Every structure is written in structure tokens, then in C-alpha cells.
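Removed from the display is one protein chain of the complex; every other protein chain stays in position.
Labels run A, B and C following the written order; every chain starts at residue 1.
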Amino acid sequence: MIDKKKRTVFKVGAITANFIADSIAAHSRKTNIGAHDIFLGQVRSDLIEDKFVMAIEYSAYQEMAEQKFYEIREAAFAKYNLVCLHIYHSLGIVKVGEICLFVFVSSTHRKDAFDACQEIVEQVKLQVPIWGKEIFEDESSVWKENK
Amino acid sequence: MIDKKKRTVFKVGAITANFIADSIAAHSRKTNIGAHDIFLGQVRSDLIEDKFVMAIEYSAYQEMAEQKFYEIREAAFAKYNLVCLHIYHSLGIVKVGEICLFVFVSSTHRKDAFDACQEIVEQVKLQVPIWGKEIFEDESSVWKENK
Amino acid sequence: MKINIIVFGQLYDMTKVAQFTINEVDNTEQLTQKIMERFPLLSEFKFSMAVNKKIVHGNTILNNEDIVALLPAFSGG
Partner (left out) sequence: MKINIIVFGQLYDMTKVAQFTINEVDNTEQLTQKIMERFPLLSEFKFSMAVNKKIVHGNTILNNEDIVALLPAFSGG
């Protein structure tokens, strides 16, 4: 039942709640799954030098990023006992309150899903060549820095 | 923006993907959220003494369980920097592949959501008076044991 | 002095009643003894006791109209 096909990770624009629901529903056929851990990154309305962030515009070095996502998947399947793993990241404009990152980890027992999900999110932020530009109300912008 | 109203945790039957999607969408207005961690418990088709589990029937000491859920919520808000926290658990029959537990934790930064979600799931299993009866194809059953 | 007992999970499979009352007991030790006399099958099970929704450890004083729940190991989630 292990599902580790290579697939495109990037979605243009926000990741919708309906897309997430469809992903969850698609896993009901995998009856060896006992636990899902889902991480969602949501664009925050940070205040930076008196201006509120209204959106983030994501760009990426796509060929290298897809390769990195693939390596992160392979490492997670090698290290944890997982049934499924899906990663989606936005490209282009994602508005405040919308979802830009969706990591979906499924396992038989909960510990694998929890540990893998947390590690994958850290690796995505650390290793994948993606850049966010925070856009303010007045259309000025600043490049996002990850902490 | 802290949302810690007392509310009913129990849902009769499975927790649907649409219900989860609506919960996610409802959080787009909370623009200080940067991270959601969602745990979903799914009923597994375990093989027990040559028979496959087809469903779990959940029962609870509801008044005490609601009190325990409330205490778990309060402890999580006291310990972690959370924006929102929602817990839902099924009562009655939940079939294999369906969702029986939905823990939804939202925070400004990801570490709080991850740490709180994992702790809450453990506390729910440990502290809340809920019992699952695993039902087989032939309608025989066995009481579930948590590990 | 009347104590209300409620029964959950596999314990109910033994008692076949979801609730019953026990009279003239002062504490949980005496209560346990009377429960076992009435439902000998329960002695085969490990369970905890909640008095008015709070788990109690060790022998605990009971008051009239207390609600005592017999709780087998939890298996939610």
C-alpha cells in the first residue's frame, strides 16, 4: 500500500480547504492507516515597520525544488514507517489567511506521522529553494526571512 | 483573538472530510495564525485472531469526558502560545477508513501547534473516559485496547 | 445513604445494567465489596472509580447521592 509516486508539489495560488478535504477523503480506502498528521502553513498578517502584510508572492527554482521535495520524501519513507506522504506548496500570490503549505503524513500508528510531519516541515523550510516576498497594502514589498 | 469557548466535543458517527474543510476555512479570518497542526485518527482494519475489524463503536461517560476535554484545552492554552484549539471525537459507529478523532491546533509559530497537538492527542487517549468496541465482519466484537 | 453506580465499557457486559444503587456504605472500599458481592464477574477486571466525575485513588469517603462510575481502561481516539 506504500504510495511514493513522484508528483508535482507546486500549486499556483492558495491551497484550498476543498483540496485538503478531497485529499483526506481519498485516504479512506487505505485501511492500514490509523493516524494522519496534517501541517498547514497560513499567511499571517505580520506588522513590519508599521505596514501590514496583505499577501506573500512565492517563487522557486522549480527543477531543484522538485528534486529536493523528492529527496525529503525518500528520506522520510526510509526513516519512518509511513503509509502515505503528500507535500504541496504554493507558487505566486497567496493572500493573508490562505494556506501556502500542506504536508499530509499518514501512518499505521500515530508516532510515525507526528515525528515525520514535523521533520518534513523543517526540511522544506531549510532545504527547498523557495522564496516568499511579503506584499503590503501600499504594494511595497520585502523579502521574507525564515526563522 | 483567543478562542476558548466551551463546546461539545462529541459528534455522532464519523467526522467527515467536509466538516474538517469547513473548520479549516473558518480560520482564514484569524490573520495572526501562521501554522495549523491537525491530527486525525482513522479506524484501521486490524486483523485480530483471524478476523478483520469493520468498525469501532464508541461510548463515553459524557459528562466526565466533556470536563476532561475542557481541562485538556485549558492546560494546552496555559502551556503553549495558541490561537485556536478544537477537539472532536466520535460517538457510536465509525467504519473502517472513517475519521473518529479530529484535533485542530492553530498558533502564530509552528512549534506551538506541533508540540501542543501531540500532547493533546496523548492526553485524550490517556485521560478521557471513552471506550471503543471493535466490531468484526461476523458482528462479533472485542473491546479495544489503547497502546 | 444511597450511592448511584454507573457502569461503562466491558464492565457493562458483566453487569448487564448501566446503573444501580447501593445503600449503607461509607466509603469506596465498602462500596467495592458490596459491588463484588452483587456482580462477582467484575472481580476479574481492572477498573478505576470516579466519584462525581473525579478519579479517586485509595479509599475515599462517600456522601449520600454521590455518583460513582466504574471505568475500565480508556480506549478513545
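Assume a contact is a pair of C-beta atoms (placed from the backbone, for glycine too) under 8 Å apart; a residue touches a chain by one contact, two chains touch by 3 or more.
Since we're looking at a predicted model, the values are computed, not measured.
> Checking the contacts here: which visible chains does the omitted one touch?
Checking the complete complex, the chain left out touches A.
> For the chain left out of this view, which of A:15, A:38, A:105 or A:130 touches it?
A:130
> Could you tell which one of A:51, A:95 or A:144 touches the chain left off the display?
Considering all chains, including the one not shown, the answer is A:144.
> Where the complex has a chain not shown, which of A:85, A:101, A:117 or A:135 is the residue touching it?
A:101
> Determine and list the chain A residues touching the chain excluded from the picture.
Given the touch definition above, chain A has residues 41, 58-61, 63-64, 67, 89, 100-101, 121, 124-133, 143-146 touching the missing chain.
Everything below uses one rule, namely that only the chains that are shown with their structure count from here on.
> When you take the mean of every protein CA atom shown, which chain's own CA mean is nearest to it?
The most central chain, going by mean C-alpha position, is B.
> On a C-alpha centroid basis, what's the spacing between chain A and chain C, in Å?
49
> Please report how many Å separate the Cα centroid of chain A from that of chain B, as a whole number.
Chain centroid spacing, chain A to chain B, equals 22 Å.
> In whole angstrom, how far does the Cα centroid of chain B sit from the Cα centroid of chain C?
Taking the mean C-alpha position of each chain, the two centres sit 27 Å apart.
> Taking each residue of chain B in turn, which ones touch at least two of the other chains?
Answer for chain B, listing residues that touch two or more other chains: 41, 121.
> So which stretches of chain C touch two or more other chains?
Residues: none.
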